[in-house]
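Dropping the structure in here first, questions after.
Only one protein chain is missing from this complex, and each of the others stays in its spot.
For reference, chains read A and B in written order, and residue numbers begin at 1 within each chain.
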Amino acid sequence: MSTTIATRDKAPRRRGDVIFAGIARGAGIAILVALAGVALFLTLEGFPALGASGAALDGAANFLDYVWPLVFGTLLAAILALLIATPLAIGVALVIAFYTPRRISGVVGYMIDLLAAVPSVVYGLWGIAFLGPQLKPLYQWLEEYLGFLPFFAGPASSTGRTILTASIVLAIMVLPIITAISREIFTQTPQLHMEAAMALGATRWEMIKLSVFPYARSGMVSATMLGLGRALGETMAVAMVLSASGVVTFNLISSTNPSTIAANIALNFPEATGLKVNALIASGLVLFVITFAVNFAARAIVARTERERS
Amino acid sequence: MAKSIDISDLDIYYGDFLAVEGVSMSVRARSVTAFIGPSGCGKSTLLRSLNRMHEVTPGARVDGKVVIDGQELYDPMIDPVEVRRQIGMVFQRPNPFPTMSIYENVLAGSRLNSRKLKKSEADDIVERSLKHANLWSEVKDRLGKPGMGLSGGQQQRLCIARAIAVEPQVLLMDEPCSALDPISTSAIEDLIHELKTDYTIVIVTHNMQQAARVSEDTAFFNLAGAGKPGRLIEFNPTKKIFSNPDEPATEAYISGRFG
């Protein structure tokens, strides 16, 4: 009995393999094309705004004058949000990783993930209707007792819809991101390091300080950067909560607040026509570049750490 | 239907690294040939090159000839997928498909290749293969249950049933018992004895008693040192290897003086 093993006399590539690999590759290439499209079309549609002035730019002399206060507001809101969110998020991640029994920590982690699942427009509602009014007394207190600081110069907003309120809402929205990544890194801390610290008679906090934080430092930094990327681009919560007037100021509790790029687009796009649309798209491109830079830096930190560890 | 395998001057590389050098031997049809030797000597690599499985590792390539039934395996016209249909393989760790039942696992070779089978044909193949693998009586009442639910030894026999259900010419076994307990091991060894009437079997094993128990011929591989390629030291009938080997290195290894 002789069976032939070879069934074909041409190059042994199967049609199914070629097609399937082709589709998979095509899907990958589609992503390249889509991203190139994002960059190309935004540039194309944003370009006319560079030559504009006057009404299309809300009265600014040129595009740079138009976008600068927005960039300022975007950075201010995002950085404030991070100042609030990072310590809380790391605290929460520590609780989940080291302070609760394993069974409970799963449930707790899920509750924090739920925070990430809430749509941003609902955060916006909550910010206007609940958080703002609740914070009003705090702002009045801050104005009264800390008014000598430029941040709290006031006069305190009567609605609570200030950039500080918007930042707090943003902080709540980025907190689950930072928590999730930090928690992951904390739980990856080598058991050996932790036991070594424990064996020296360290308390739990000393163990965390000696063996967990050094190991997790770069991960925590990149988690924060990713949170920053999210905070920079977040639109609706800010658009709804903030009562913006496009000024450049460090006063955090008054009723005249800087706006952010994203919120400015959301507020003005539905009614915009002509060059105004181009100006908004150009500002979107600026936002894209900023978030890209931040995310890129975050990934670079992660990649470097991974290389060092492997 | 079993075939013999002729290997001549085979070199196997992983990228630039030469893993196995200059192997020539011929494996007899309808018999069991055992590959023994210390870890890293290239015996598993050689086994995997016999059905072109080593190509799954990126950068792996081969110089030399492997001839089965007059056909050169590494001829550019040969389709590796067809090669593997004719030369089955059983792995070190049992690996039944987790999404499939016992019944579907046995038929996986045909089903995954979309061969249309009548229900009665399929039932026949399942029963025959499982009987051949000495598993039928243990699982005949729960063929629809997941294959992962079986014990380790049963899973390994299921994998053997799956391999012989496609009726290959040759069966390659890569340390099939190393993850099993002694009772399962002896069941598999009995099975190998029965299977050799129909199949050419090549088995890699770390266990010299097992080689002595199941094989007709034994090939001893060794390597000159870390980073050096593995070589075939001696290939002889098992009886001779274990009683009166030609090479002192073989005797040293078998009597436990090294490795």
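Some observations on this one:
Simple rule for what comes next: contacts are C-beta pairs under 8 Å (C-beta built on N, C-alpha and C of every residue); 3 or more make two chains touch, one makes a residue touch a chain.
Everything that follows uses one rule, which is that contacts and distances are computed from a predicted model.
According to UniProt, the chain absent from the figure is "Phosphate transport system permease protein PstA", selected among "Act minimal PKS acyl carrier protein", "Phosphate transport system permease protein PstA", "Hydrogenase expression/formation protein HypE" or "Cytochrome C oxidase subunit IV family protein". Only one residue from B:G22, B:G64 or B:P146 touches the chain missing from this view: B:P146. Only one residue from A:L76, A:L142 or A:L287 touches the chain missing from this view: A:L287. Between the chain not shown and the residues A:L50, A:A129 or A:L146, the one that touches is A:A129.
Counting over the whole complex, chain B has residues 51, 53, 56, 58, 81-86, 88-89, 91, 93, 95-99, 108-109, 111-114, 145-146, 148-150, 159, 162-163, 166 touching the chain that is not drawn. Taking the whole complex into account, chain A touches the unshown chain at residues 14, 16-17, 19-21, 23-32, 34-35, 37-38, 41-42, 44-46, 87-92, 94-95, 99, 108, 111-115, 117-126, 128-131, 134, 137, 172, 175, 179, 203-206, 208, 226, 229-230, 232-236, 239-240, 262, 265-266, 269-270, 273-274, 277, 280-281, 284-285, 287-288, 291-292, 294-296, 299.
Just so we're on the same page, only the chains that are shown with their structure count from here on.
Separation between the centroids of chain A and chain B, computed from CA atoms only, is 53 Å.
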